[in-house]
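I have placed the structure first, in the form of structure tokens, so that the comments after it can refer back to it.
Only one protein chain is missing; all other protein chains are in place.
The block that comes next holds subunit A.
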Amino acid sequence: MNEALRYKLVLAVLSIGVFALFLVSLATGPAAIGFADSMRALFSSDAYEIGLIMREIRLPRAILGLMVGATLGLSGAVLQGYLRNPLAEPGLLGISASASLGAVLTIYTGVSLAFPLALPMAALAGAGIAVLVVRAMAGGAGGTLSIILAGIALSAFAGAMTSLALNLSPNPFAAMEIVFWMLGSLTDRSMVHVWLAAPFMLLGWVMLALTARALDALTLGVSAASSLGVDLRRTQFLAVGGTAASVGAATAVAGAIGFIGLIVPHILRPLVGSMPSRLLPASALGGAAMLLAADILVRLIAPERDLKLGVLTAMVGAPFFLWLIWRSRRTMV
């Protein structure tokens, strides 16, 4: 099949999938509401119970699922292309861990009880500090290895501080809440969360999308890309800054959700001819579809138990990761 045609087909199928999963997500929940009723209630302005459930509970959950998933898929694709490393993922830069630390500190200090929005705001601040540290460590134009190493060090430090907060947590309920929050979830999020996260995510998406051409040229390595007119400083700023804004916001409202940013670009890469620029929209759609599907599954598998989203994605993602290593080892031999 013609390559361009296949690419359009992949995007079309993914778009339809995302749309369908978005509707299914809206129709999934403990309250037994028929699909037609739920859709009608969504667009009516009456204040009955069904309308409230749809607009206040399910709609923000579905929107956040879509946006968080797209963020993870897009940033994973950008980072893999930028670092030319198929094992790169949004968590690699230490942004998720630092955002988590910010959020955990508000739970630990009790601020989040008095002022719930302090939690996502502190998480965003954590992401902001992380990007400053990573950029300062990476310094000049090229150094992708320093970015990876700085990210690992930052993740380890943020992880240690998070453990310290757990260690010293004032009471078991706070500790429990910290643990649950870190597992990642979209349960009980409101439109306020959407409005808080959306601007940062949109800004991040625009920055990440602007790296597309540079990522293609980087396929040939840093020197060749630079000689082709790629501004490496600008590309680094867009890739790291875009990841910080979008993944920071995603972590702020959903907690740390792993593996989607790693797996989705991998699954889709062969389908788009491996071109980094083409992978970006496909991976954003794929990430949205996968996160929406996972968030539907956690509600279907254990409706009573509040199964955490991050647990499910890690349970599916980790074996995939092992398979990936096994396969890359085989091709290296």
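As a working rule, contacts are C-beta pairs under 8 Å (C-beta built on N, C-alpha and C of every residue); 3 or more make two chains touch, one makes a residue touch a chain; residues count from 1.
Note that contacts and distances are computed from a predicted model.
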Determine which name in "ABC transporter ATP-binding protein", "Response regulator", "Quinohemoprotein amine dehydrogenase" or "Cytochrome P450" the UniProt entry assigns to the undisplayed chain of the complex. "ABC transporter ATP-binding protein"
By the document's definition of touch, the residue of A:Val111, A:Ile152, A:Ala198 or A:Met275 touching the omitted chain is A:Met275
Return the single residue from A:Ala224, A:Leu300 or A:Ala318 that touches the missing chain. A:Ala224
In the full complex, subunit A touches the hidden chain through residues 3, 84, 212-213, 216-221, 223-224, 226-231, 269-270, 273-276
